[in-house]
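A single protein chain has been omitted from the complex, and every remaining protein chain is retained in its original position.
Chain nomenclature is as follows: A and B, assigned in order of appearance, with residue numbering initiated at 1 for each chain independently.
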Amino acid sequence: MADSKSATTTTPYGLVGLYTNVDDLLAAARRVRDAGFTKWDSHTPFPVHGIDPAMGIKRTILPWITLVMGLTGVVVGIVGQWWVNAHGYAFQISGKPIWSLPANIPVAFEVTIAFSAFTTFFGMLAINRLPRLSHPLHRLTAFNRVTSDRFAVVIETADPRFDAGQVKRLLATGAESVVECPADPTHAGLPGWFHGVAAIATCLTLIPLAMAYRGRQATSEKPRYVVWTDMSFQRKAKPQRASELFQDGRAARKPVPGTIAVGQIIDDQELRFGVEADEISPVGTEVGPNGVPLSQWLTGFPAAITVDDAFLDRGEQRFDIYCSVCHGVRADGLGSVALRAKDIRATRWGWVDPKNLLASVTVARSNGELFHIASHGISTMKGYASQISTVDRWAIVAWVRALQNSQAIDSRGAPQAEYNDLPPELLGTVQGPQTEGGR
Amino acid sequence: MAITDPTAHLGGPPGGFIGAQDPRVRPALVEGDNNFTTVTDMVAGIPEQPVEKTDKLWIGLFLISLAMLGLLGVCLAYLIHTGVGVWGNNNPVFWGWPIVNFVFWVGIGHAGTLISAVLYLTRQHWRTAVNRSAEAMTIFAVICAGMFPGVHVGRIWVAYWLAPVPNQMSMWQNFRSPLLWDVFAVSTYFSVSLVFWYMGMIPDLATLRDRATNKWRRISYGALSMGWTGSSRHWHVYERAYLILAALATPLVFSVHSVVSFDFAVSQVPGWHTTIFPPYFVAGAIFSGFAMVLTLMIPARKWFNLGHIITLNHIDVMCRILMATGMMVGYGYSMEFFMAWYGGVQVEQFAFVNRAFGNYAWAYWIMITCNVLIPQLFWSRRMRRNLAVVFVISITTNIGMWFERFVIVVTSLSRDYLPSSWAYFSPTWVDVCTFIGSFGLFLTLFLLFIRFLPFVAMSEVKIVMPAAHAGHGGHVKDRHDAHGHGDHGHSKHAEVPHHG
Partner (left out) sequence: MQAHVSIPAREQVMLRGLAKPATLALVVGVIGLIATVGYAYSPMAGEWIDSSKYALAPFGTANMGHSLLVAILWALGICLGGLFFVILQHLTSAGWSVVVRRVGEGVTAGLVPLFFLVLGVVVVPVLMGSSYIYDWADPVYAHDHPLVEHKHPYLNGPFLLVRVLLYFAIWIGMARFFTQHSLAQDEDQDPRRTLKMQGASGVAMVVFALSLTFASFDLSLCLNPEWFSTIYGVYFFAGACMSFYAVLVLLSVCFEKRGQLQGVVTVEHFHDIGKFLFAFVFFWSYVAFSQFMIYWYGDIPEETGWFHYRMWGEWSGVAIALTAGHFLIPMLGLISRHVKRNRAALSFWAVYCLVFHYIDVYWNVMPELHNGVPGQDPALVGPPWSPMDLTALVGVAGVVLFAILKRFDNKPALAIGDPRLGESMKFENF
């Protein structure tokens, strides 16, 4: 019992009844519950079956909190994955759909479990107001056995109905002993310096975040910090850069005297470039009447080439191999790739239709220009210099010319005998010298 | 309680008529003349031994495990310094020992969670003797497991790229990849298991705190136990939380090893791409995990005199679970085999014939012998209760399960679709020593656990003793009271409280 007038004694924390077995504990708990106390508790080394109704303990809301956080976890898991893989930085893999739910289920499931589990554990600690490292009961030696093999009922003096005598009587039945638990004389609060240290530590943790934020907003002329250099700074020669390996300090080197790099033979300008021999570029120095420089593309074939039947056959073969897929076997721009592109309307995505090589635009180009296009490409067509040899490219040009000529013939001007020699399936499609209709 | 005994007319006291297996009586979970006090003394006494008086056996084992841990350190340092080429992984066997070891350790970890969570939900009270150490085994096994994928990435200094954190490239991980599912599954598994294990230890740490005689122990155990007072109001919330965690850990256990199996099953590799992998892997994990629990428990119960708490009945039940899960693994084998024929997929058929008769046939037959044939000995009750036999079989089971993962990973990779890509895999000394070293890590942690933390869940064991229930047995014997009065509930064949 407290002597409230004395400055040295303080009110004890409460009275503790210690029991040796479960039955006595339960009986005591029921008595205390029935007596209407509110600030009291029982302490046991293990959860005693039946103590909840004996004490009138209400069901905890923890399961509901877990449920809510679990559902949150599902949402976070799914939305999070959607955002990072389908929205924030859409991750294309082998042309598969950007968002496909089944593949995202495992991670969503794990996130849900993680959310629920941590909520449960920390929720349990929060509801129980743990950790609480300072408690008057811990200073009571007799209480030490409660975590091993004793059971206790504790009624706090703070309870409005507390009356020492009555409480003693209430607890005494079946009890091994009834002990007074003194108040904890040590200060139960956190030490003063703790707040200061905590404040400073919190501020310190904000510094890296602030630096990161600043880094995203500001610009800098200095190169970024590289933590893991890995292969970022390699000791190799880069073009147009200085190099300490060579006396002249240049990384770019001229070919070794007496050697020629692959593809760099310029023995015959007409053959290799399709440009008139004495000109250095297709855009010559001569200027035409309207002030436009005259084209110096080779109009015929280079002197090194003999255009004969064998040459044309070669050209046909090479054309069919390399060019007909886009331009068609008749060079009319209706190759299988072009047709497919039309089917899927590939022009939506930047496709340019392969040209009809029989059209007047292409007819008007000189041979050298056609050779140049076959070698280096034009518009979205790639160059074939790396795949087709120089002579074969000229053969292709020759074949294209042959096709252009053959498709431009007006059959009405042909001799009748030649017309009659046509294969039967073509007779109806081609207009002869003496027939009407056809094409 | 009084029930009319329907077998009264058959005469004889319970246990006397049919013998130890009388179905009318449940065997005692804590044997001998034990009460709360003696149980606490038995279990708490282990960590309470002063450090300077540590058992020589423990020191000897600890030194050995430290040596193995050192070997691991050397291997990892060499690996990180020189690169993944020091392993035997080649083209096309890109996944070699490291992945096999990863799956091996993760699998072992599953038994702990199963014992804690699933056996809790199914009210198997015998679990209380082994759940603490099994959970610890889980934590340490998962640590060993997680190390392997961590170091096999090559540039482990950018391993943080596995985590979904913002970065200057705005690039995120590919959440559609099973390898990333692994990251999430294993890390969730580790953290939830850690939480579960720790939460279970709080009351026991409080016991150690309250019994501590020296200041440092009091402070350490006190801090770890968070000021637990054993308050019934706290117990109420605690028990609810424990139940929820058990209910969450159950699907987690299934999902983690299923996700690990997805690493293989979602591919198109013959021998890997089969729908039975998830449950078959989970069953295999529990199989190897229980084997490891037995390997640890059998010496531990002897050396720490815990034979009355971890009884032969416990060993018996664990052997039966081992057999059941081993049968499930065998079922998986037969399904794969049958479907390889039935499905008519030639590469699949080849894969299975190759496993049995190809150049890794030796590994395959070790696997079959250890996983399917040897555990059949456990049909016999005598075998299940013969500790030497059980110990040996627990080790062969783990050998068999390691070989199962080896057979799955290596044979399928070394002989897949293109014969021109076929190659034989051999481990290097680094592979082998890293694996041995991982046992060092596991044993070191486990020995530290035994030495300083409560090995058995004291509070949970007490719940399943008869004296824990109102109306049973009455008085708790005081340690000074040799023969207490009215101890009805302490005979050898006391009935366990009826939690069904």
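The rule is short, and it goes like this: a contact is a pair of C-beta atoms (placed from the backbone, for glycine too) under 8 Å apart; a residue touches a chain by one contact, two chains touch by 3 or more.
As the structure is a prediction and not an experimental result, all values here were calculated from the model.
Here the missing chain is touched by one residue of B:Glu135, B:Glu336, B:Asp431 or B:Glu460, and it is B:Glu336. The chain not shown here is touched by just one of B:Thr274, B:Thr311, B:Asn371 or B:Ser459, and that residue is B:Thr274. Only one of B:Phe254, B:Phe287, B:Phe403 or B:Phe435 touches the absent chain when the whole complex is considered: B:Phe254. For subunit B, the residues in touch with the chain missing from this view are 1-7, 9-10, 17-18, 21-24, 26, 121, 123, 239, 243, 251, 254, 258, 262, 265-268, 273-279, 327, 331-332, 334-336, 338-339, 342-345, 379, 470-471, 498-500.
Residues of subunit A that touch the chain left out of the display are 49, 67, 102-103, 105.
As a working rule, only the chains that are shown with their structure count from here on.
Chain geometry summary: the mean Cα position of subunit A and that of subunit B are 36 Å apart. By the touch criterion stated above, subunit B contacts subunit A in their complex at residues 35-37, 40, 44, 155, 157-158, 164, 170-176, 178, 180-181, 184-185, 188, 191-192, 195-196, 199, 203, 206-207, 209-211, 222-223, 226-241, 244-245, 248-249, 251-252, 255, 259, 262, 458-460, 462-463, 467-471, 474-476, 478, 497.
Within the complex formed with subunit B, the residues of subunit A that make contact are 20-23, 26, 29, 41-52, 55, 57, 59-60, 62-63, 66, 80-81, 84-85, 88-89, 91, 93, 100, 103-104, 106-107, 109-111, 113-114, 116-118, 120-121, 123-125, 127-128, 130-135, 137-138, 143-149, 152, 228, 230.
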